[in-house]
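A single protein chain has been omitted from the complex, and every remaining protein chain is retained in its original position.
Let's turn to chain A:
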Amino acid sequence: MKKTLYSINNKFLSVYIIIAFFVLWEIAPKIGWANPHFVPPFSVIVAEARKLTFIQLFVEASVSLKRISIGFTIASLLALPVGFILGGAFPRLENFLKSLLKFLSQIPPFILFPVFVVVFGIGEKGIYTVILWAAFWPIMFTTITGVQSVEPILIKSARSMGANSFTIFYKIIIPGALSSILTGMRTGMTMSFMMLIGAETLGADSGLGWLIHNAQSMGFIPRIYLAAILIAVLGLGVNYIFQWLEENIIIWKEVTHDKAI
C-alpha cells in the first residue's frame, strides 16, 4: 500500500509543481506579493477566457495552428530533400556551402520580414514565410547530420549484398537518419511556435499572437496572459505528439531520455 502510494506520488511529482505554480499565481496578487494590475490572479484570467468565449479562443488557436502547420509543412518539404542531397549526394557541396548556410540560419526571420512582404505581399504569405524560415534550418541541419552519421559499415554491408544506390537510400540512409531528423523536426516545431507570436503581431488580424498584440495595445492585461498560456499549452501538446511519434517510430533504440512531464 505504501509502495503504491509512493509510485503514484512519483508519477505526479511533476504535476505538483504546476499546481503549486498556479496556486502561487492566484494568491500572490491577492496578498500583495505582486501588483494585481500587472499580475492578475489566475481566476481573473479564467474569467477573461469565459468572457472571450471558448469559440473565439478556439478560432484564434486554430488560425495560429493552421499557419504553423502550413509553414512547417513547406519547411519540411524543402528542408528534407535539401538535407538529403547535401548530406548524402554532394558532401563536398555541403562543405562548400556550410558557412553560408550557418550564416543564413542565424538571421532572425523578423529582420527579413520586410523582404518577405516585398516578395510575397502583405498577409498570410509573409507569416508562412517567417515560420518556414524558422523551421527550415533545424530540419535541414539535422537531416545532414543524420545522413552523415549513418555508419559506413552498414552501407558497405548493404553494398556487399548487391544493394544499389536507390535501395541503400531508402533502406539504410532514411532509417539511419530518421532519429536525428525527428529531433530536428521537433526543434523546428518549437521554433515555429516561438516565431508565430512575433509574426502575428507584424501582419495579422487574427491568431493567438494577434490576440496578445491587440490586448497589449488596448491594455487588456489578463488577455495577454490568457493567450500566452494557450500558446504554451498548444506548443507543449505538439511537442508531446512529436515525442510520441519518436518513441513509436524509433523502437529499435533503448529509451534513455527522460520525458518532459
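Rule of thumb we're sticking to: a contact is a pair of C-beta atoms (placed from the backbone, for glycine too) under 8 Å apart; a residue touches a chain by one contact, two chains touch by 3 or more; residues count from 1.
Heads up, the rule we're going with is that contacts and distances are computed from a predicted model.
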Protein name, per the UniProt record, of whichever chain is missing from view ("phosphoenolpyruvate--glycerone phosphotransferase", "Taurine import ATP-binding protein TauB", "PTS system cellobiose-specific IIB component" or "NADH-quinone oxidoreductase subunit NuoE"): "Taurine import ATP-binding protein TauB"
Residue touching the undisplayed chain, where the options are A:Phe54, A:Phe103 or A:Trp252: A:Trp252
Missing-partner contacts on chain A, residue numbers: 151, 153-154, 156-163, 167, 171-172, 175-176, 178, 250-254
